[in-house]
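As you look at this complex, bear in mind that one protein chain is not there, while each of the others sits in place.
Lettered A, B, C, D, E, F and G in written order, each chain numbered from 1.
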Amino acid sequence: MAENTEKTPLVGIIMGSKSDLPVMEGCTAELERLGVPYELVIASAHRTPDKVHEWAETAADRGIKVIVAAAGKAAHLGGVVAAFTPLPVVGVPMKTSDLGGMDSLLSMVQMPSGVPVACVAINGAKNAAIYATQILGATMPEYREAIVNLKNEMAQA
Amino acid sequence: MAENTEKTPLVGIIMGSKSDLPVMEGCTAELERLGVPYELVIASAHRTPDKVHEWAETAADRGIKVIVAAAGKAAHLGGVVAAFTPLPVVGVPMKTSDLGGMDSLLSMVQMPSGVPVACVAINGAKNAAIYATQILGATMPEYREAIVNLKNEMAQA
Amino acid sequence: MAENTEKTPLVGIIMGSKSDLPVMEGCTAELERLGVPYELVIASAHRTPDKVHEWAETAADRGIKVIVAAAGKAAHLGGVVAAFTPLPVVGVPMKTSDLGGMDSLLSMVQMPSGVPVACVAINGAKNAAIYATQILGATMPEYREAIVNLKNEMAQA
Amino acid sequence: MAENTEKTPLVGIIMGSKSDLPVMEGCTAELERLGVPYELVIASAHRTPDKVHEWAETAADRGIKVIVAAAGKAAHLGGVVAAFTPLPVVGVPMKTSDLGGMDSLLSMVQMPSGVPVACVAINGAKNAAIYATQILGATMPEYREAIVNLKNEMAQA
Amino acid sequence: MAENTEKTPLVGIIMGSKSDLPVMEGCTAELERLGVPYELVIASAHRTPDKVHEWAETAADRGIKVIVAAAGKAAHLGGVVAAFTPLPVVGVPMKTSDLGGMDSLLSMVQMPSGVPVACVAINGAKNAAIYATQILGATMPEYREAIVNLKNEMAQA
Amino acid sequence: MAENTEKTPLVGIIMGSKSDLPVMEGCTAELERLGVPYELVIASAHRTPDKVHEWAETAADRGIKVIVAAAGKAAHLGGVVAAFTPLPVVGVPMKTSDLGGMDSLLSMVQMPSGVPVACVAINGAKNAAIYATQILGATMPEYREAIVNLKNEMAQA
Amino acid sequence: MAENTEKTPLVGIIMGSKSDLPVMEGCTAELERLGVPYELVIASAHRTPDKVHEWAETAADRGIKVIVAAAGKAAHLGGVVAAFTPLPVVGVPMKTSDLGGMDSLLSMVQMPSGVPVACVAINGAKNAAIYATQILGATMPEYREAIVNLKNEMAQA
Partner (left out) sequence: MAENTEKTPLVGIIMGSKSDLPVMEGCTAELERLGVPYELVIASAHRTPDKVHEWAETAADRGIKVIVAAAGKAAHLGGVVAAFTPLPVVGVPMKTSDLGGMDSLLSMVQMPSGVPVACVAINGAKNAAIYATQILGATMPEYREAIVNLKNEMAQA
């Protein structure tokens, strides 16, 4: 993790509530395994909107290339971030205790025309890490290689 | 309507897309019937977030007492407005062509703790007008009376 | 709470069953924190309809400005109350053990034209308290201020 | 139909809105075919609650043995009627344009303990007539016979 | 209970599996409280279809007036029984561990034209007992009275 | 088709209503294209249960190897047939106008332990034909070959 | 079990993850009870696609007559296998912790035209075994007899 934090973060992780952290540790663990430096912030689209806006608006200039946004229920966080950045936003809809996460999923994935958020599965924290790395790997060879290695490992498991 | 627009608007209606207007005319028509002055703006939480924020942040100071927010799909508009105003926000989830509006409903109603949006039915434009008037009528006698009259008319219909 | 009960209640809370009480204590606790006097009654729209009607019909005259109605399953309580009062009714759909509260939500939010109930999230007891206070704050400065303070606290949390 | 209306009605049909009538004519047509006298009223649980209550409370004394209640969306009509009568209430959840009638169905069928409404299928107007006749036929031989005949006809169709 | 079993049963309860019994004891307990004699059988529409058919076909001749059928998942039991008897069938959709009982509910309530099953709520065993008694009470004064008493007790609870 | 009807039918198609026929012609057309002889009957599990039972009980003795059962809403037909035959039953849940066929699907696929029905997609008439042929092809070389040819044609389309 | 593994397997069971094994032991246990030799492999359509393809492409030549495929969430395994074999594929959608298995079910059952997978119930492992045996029994007398015996046992249970 030290290695990760010494480098400029390439992935910015934002989540709506401290309670999302245990699930989202599946994301940070996978990013570390894949050697991708990241930063992480907890901020609510509704309770601390200005914090979210500032973080989103400045992300590209800080060197962030991909954003992972995790939120539950009426999960607006991904969309709010996407409104303020040209970067691709990967949404992680959190499982909810009443509707199983169907509310989070629809609130994230059904974005209207012009401002997409692309979602992974409900509670898909690890896959969000892999997907963010695939986005980096689209043009950066070392991350492409990390994904190729991951696929090889899975194929042998 | 002239009468309405000469007075300071008490209800602010915001909708995410021009395509919501035909349904939301059920809201403006009812407000006019109930004698409630309103203003109306079309602005997207995602495509024009700054416009939404400014409108929401200044609504209370302009004299608006209640906000009606209509949006479809991943309908964040109500929640985004609610993040920037102390006023009560009435959400109108718009019917969608694929999921019937279930996506809009869950995206609006399932707001996380601290920042509520209270929703009426899918495409419930007229009821949003009545509810906004009930909110005014909670403390303003002329609007209480307008609701009482409406109820009497319905009882005799 | 003493302070609350000495004042005339402004919010009337009604719930369909004693079993809703543990969740709805999230509502009363928040109202107390916001300094809003309230009254609370348990009455079923189906088992004790006359008690509900009388309570609803007299609420406005007792000085109540907003009603919070919580019920589960085929959750008619909000609609039944709304039929008998000109006051705004905030619905709290209770989580159910089989369908997660989807039944409660649809039974409350999908009110037909003319008699709205505006719903907060499933089990959204705390948000119902905040919303009721926002309704009061639409025209009563001390409650507007309570909401502004709440938002400031959340922004700093 | 003349024959039906000359006799004391045994089935009371109530529906929430005039717009339910085209579907519910499937119910009246079947009752006529089965020779069951009925009465029909249009009254809304929310817009004209007093009319509903009075109709429901006096139904048994007027000689009604079974009630058929049809309503859509947050379909409280069946439950409201059931609260005011000891008679069995057969619910007909109406198809809705956005959620297909799932809202009507859950609002009717998920009645809490103590006050049942038994539902037939969405838009199941004809089946409500047959079911009401089966209830009569439980103890009245001529209606038992009408059902037996209906079953024989179906078996030969 | 002795009193119940000495009389000719008026309600026939059938359930698809022994595992439904703990829930359905809510039905038998309520019938006993209401003084309604009943019989109970466990038989599967799919594993023991002949047993179900014979039981259903002979129910009316044994003096049964109403049938309560409880089943889960693809819950055909109510419909299969209804195909073989002119008696009214009250369906009790059982809660399921994966879909919460939505499968049981739709399999029971959405009966096609001609052969209705009227359903109470998911796991609504007690309400099925009350409804069966209401059906008896449609024409039998002692059961009408039992329901009136029950309503009075609930109103005073 | 003549060729088909001269041979002993190997697939028995049963559907609940004449209204299912236009969709199910996708099944018969595909069976003919694959050279599989079939028979077809329209019979309702609820309106004509004895006809269904007799057809199902005698199917194996008539030389039928696979049954295709199509039905909509509370679609019990597949399960009822499966209760009376040792043959494999392929269920085709019909699309419904209110719930899109979700009711038909759950009523067919969620069969309880011991008596399976295996379902293809909603309105999947053509796939039911292919699947029935795959079942024949499990042990009969000419039908295995028909499937292999079909796959080759698709791969070249 | 020894008896089973000495014979050439007739049923090939494939599952997407080791975590599906406890549920799928309901399938192997039933196959053993019915005397059907089987083989079992764990391979993921996504993590080890080549392993799946090779297994599926060679299944028929190894003497397999029926395939049972179990997977959860976006459950592609059945469809991927079906693309590479002319054999009938029985899908077992696994229960999921968030959506109860509705995702698995729709991902398996809603196969597009040309390549069917026929599904049993969510977690329907035992029924998949019975269904696979019914497919064998379509033309192989000893498995027909095993099913007839099973039905007789159930009828006497």
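The rule is simple: contacts are C-beta pairs under 8 Å (C-beta built on N, C-alpha and C of every residue); 3 or more make two chains touch, one makes a residue touch a chain.
What you see is a predicted model; the values in this text were computed from it and never measured.
Participant: Pick out which of G:Val36, G:Ala60, G:Val80 or G:Ile147 touches the chain that's been left out of the picture.
Facilitator: Missing-chain contact among the listed residues: G:Val80.
Participant: Which of F:Cys27, F:Ile67 or F:Ile122 touches the chain that is not shown?
Facilitator: In the full complex, the listed residue that touches the missing chain is F:Ile122.
Participant: Thinking of the whole complex, not just what is shown, which of G:Ile14, G:Leu34 or G:Leu99 touches the missing chain?
Facilitator: Of the listed residues, the one touching the omitted chain is G:Leu99.
Participant: Would you indicate which residue among F:Gly101, F:Pro116 or F:Gly137 is in contact with the undisplayed chain?
Facilitator: F:Gly101
Participant: Since one chain has been left out of the picture, which residues of chain G touch it in the full complex?
Facilitator: For chain G, the residues touching the absent chain are 16-17, 44-47, 49, 53, 72-74, 76, 79-80, 82-84, 96, 99, 102-103, 106-112, 114-115, 117.
Participant: Which parts of chain A are in contact with the chain that was left out?
Facilitator: Counting over the whole complex, chain A touches the hidden chain at residues 60, 65-66, 86-88, 90-91, 105, 109-122, 124, 126-128, 130-131, 134-140, 144, 147-148, 150-151, 154.
Participant: Applying the definition given at the start, please give the residues of chain F touching the unseen chain.
Facilitator: 95, 100-102, 121-123, 154-155, 157
Keep in mind that, in the parts below, only the chains that are shown with their structure count from here on.
Participant: Can you work out the whole-Å distance between the CA centroids of chain D and chain E?
Facilitator: It comes to 19 Å between the two C-alpha centres.
Participant: Cα centroid separation between chain C and chain F, in whole Å?
Facilitator: 53
Participant: Report the inter-chain centroid distance for chain B and chain E in whole angstrom, where each centroid is the mean of the CA atoms.
Facilitator: Their C-alpha centroids are separated by 46 Å.
Participant: Send over the residues of chain D in touch with two or more other chains.
Facilitator: 44, 47, 73-74, 99-100, 102, 109-112, 114-115, 117, 121-122, 154
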